[in-house]
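Left out: one protein chain. Kept in place: all the others.
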Amino acid sequence: MSEPILSVSGLTAHYGDFQALFGVDVALEQGEVVAIIGANGAGKTTLMRAITGIARISAGRVRLDGRDITGTAAPGILMAGIAMVPEGRRLFPSLSVEENLLIGAHARRAAGHWNLESVYRLFPALRERRHHPGTALSGGQQQMVAIGRALMSNPRVLLCDELSLGLAPVVIREIYAAFPEIRASGASIVVIEQDVGQALKVADYVHCMMEGRITLSGRPGDLSRDAIHDAYFGATH
Amino acid sequence: MFSLDTIVQGLLLGGLYALFAAGLSLVFGIMRLVNLAHGDLIVLGAYLILGLGTVTGMNPFVAALIAMPLMFALGWLLQTRLLNRVLGEDILPPLLVTFGLSVVIQNGLLAAFTADSRKLAAGPVESASVAVGPVQMGVMPVMSLATAVAVILGLNLLFYRTALGRAFRATSDDAVTAQLMGIRPQRIFAMATGIALVVAAIAALYLGTRANFDPSIGPARLLYAFEAVIIGGLGSLWGTLAGGVVIGLAQTMGAAINPEWQILAGHVAFVLILMVRPRGLFPRAID
Partner (left out) sequence: MMKTSFPAYRPLALAVLCAAALALVPLIGPRAVVQDLFGILCLLVLALNWNMLAGFAGLVSVGQQAFVGIGAYTMFAAVILFGLDPLAGVLLGGLVAMALAVPVACFVFRLNGAYFAIGTWVAAEIARLGLGQWKALGGGTGTSLPKGTTRDMLGVGPVKEWLGVSSAAASDILLYWLALGLVLVTLGVSWAFLRSRMGLGLQAIRDNAMAARAVGVDPVRLKALVFLLTAFGTGLCGGLLFIQITRITPDAAFSLLDWTAFVLFVVVIGGIGTLPGPIVGVVVFYALERLLSDYGSAYLIVLGLFGIAVMLFARRGLWGSLSGRTGLELLPLGHRAPASASAVRP
């Protein structure tokens, strides 16, 4: 097997006195989609925040393409090629849709598939609303802006935190329909999902988290419903 | 009730106050930093222009052009070395640090230049005036209003039409998410303060050519500037111009009734407006 594009090993993180991650290991192969599932408070978002340099890492390593990027501040992580679609989308309210997209390429202008034109082709609904304030759009369209904004830096790894949160099923399908083209552009993807069915459908590999630990890993076809249930909620029977 | 002349003079005075306030408004809007040393930094700029003029014998307008990059550098250093370390949820540390800075600058200038009144000599343009209809307008006051409008226009273009301005707005909205875009807030803040001090150098030019100055006049100018910013509304540069004009008009109208009421009338106008609109006339950004 080749070197994974992103590898996280033994990652530990704290929020004050509270330990949120206990030695988490995750590997992402080039061109792959990895899904991380788990209930609220399982540590999924903390994992994302630790990788992107927003949360402090207490122990463990993060490597991008073999290069150690542990402890790099958030702007440096983006420059290295990891872009994030944050939970709750977090569009900039004072910026229009187009400006929100442009700011994604503010610091990292890597050559690649993604630019304003290709993002508008991916999400045509955004083109006609490009001069509206980002936050004036519907939830689904805001999610598209957030994805487009992250793509604008032509990242090697795209981290998506809770894409489907608060969206209608039809909108969720529409958003995940963009994944094949994103993969085709060469980006590898990590998605965090509470919606297990959606995660199993889109991912090549799934990790289940509970209380800051990975409790189950495997290819979607190899995981039974019961095993996932136990890993998600803890063994109850 | 008030003569046309009074209103025109108030408008022109408002231009000067808007110049004092523009840099403050930029910094306040982007990082919610209350820079209590802004007035003293303008006075420092005036002494810088004076010093450059004295040493090289150049006209203050030329000296101001040289002072501008120097003031930018000063702003950059001030922000990266000092102010970035105290920015946070609590407004007290930045307030106190800039207050301390204000005292240090004032007394540093006092030690270096004494308490004597100074003036920047701009030449014959100082006493020149133009007649528009029945109203006589000094060329310098007209130039300061025109400069204020140009500065605000320029800052607006920068803010709304450039990549840097986009980064300013994004950082002001949400500094954490801005970092996910590869933006370094500390550097954005340093850029903002640098630009604010360039504007302060321009303000200093008009401060020093229109009237006498000495090391102690900073805080009063700061207060007019803050009133203009707050009346205008947080984050609105045109609002700041409007705020400056409101203070200028109130002051000349007050002075028209009783010369001793000039400054008082400006402050009273500020209180009245805030009683009705606590967030100012044109609030853009959310506090």
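The letters A and B name the chains in turn, as written, and every chain counts its residues from 1.
Here, a contact is a pair of C-beta atoms (placed from the backbone, for glycine too) under 8 Å apart; a residue touches a chain by one contact, two chains touch by 3 or more.
Keep in mind that what you see is a predicted model, and the values were worked out from it rather than measured.
Engineer: Give the labels of the shown chains that the missing chain contacts, considering the complete complex.
Structural biologist: In the entire complex, chains touched by the missing one are B.
Engineer: Tell me which residue among B:N84, B:T147, B:T209 or B:T240 touches the hidden chain in the full complex.
Structural biologist: B:N84
Engineer: Touching the hidden chain in the complete assembly: which of B:S3, B:T54 or B:N107 does that?
Structural biologist: Checking each option in B:S3, B:T54 or B:N107, the one touching the absent chain turns out to be B:N107.
Engineer: To test your reading of the contact rule: which positions on chain B touch the chain that is missing from view?
Structural biologist: These residues of chain B touch the chain that is not shown: 28, 31-32, 34, 36, 82, 84-93, 95-97, 99-104, 106-108, 110-111, 175-176, 185-186, 219, 223, 226-227, 230, 260-261, 263-264, 267-268, 270-271, 274-275, 278, 287.
Here is the rule we go by: only the chains that are shown with their structure count from here on.
Engineer: Compute the distance, rounded to whole Å, between the mean C-alpha positions of chain A and chain B.
Structural biologist: For chain A versus chain B, the centre distance works out to 44 Å.
Engineer: Can you check the complex and tell me which residues of chain A touch chain B?
Structural biologist: Residue positions touching the partner: 52-54, 73-75, 78-79, 83-84, 86, 90, 92-95, 99, 102-104, 106-108, 149, 153.
Engineer: Using the touch definition from the top, list the residues of chain B that touch chain A in their complex.
Structural biologist: 163, 166-167, 169-170, 172-174, 176-184, 284-286
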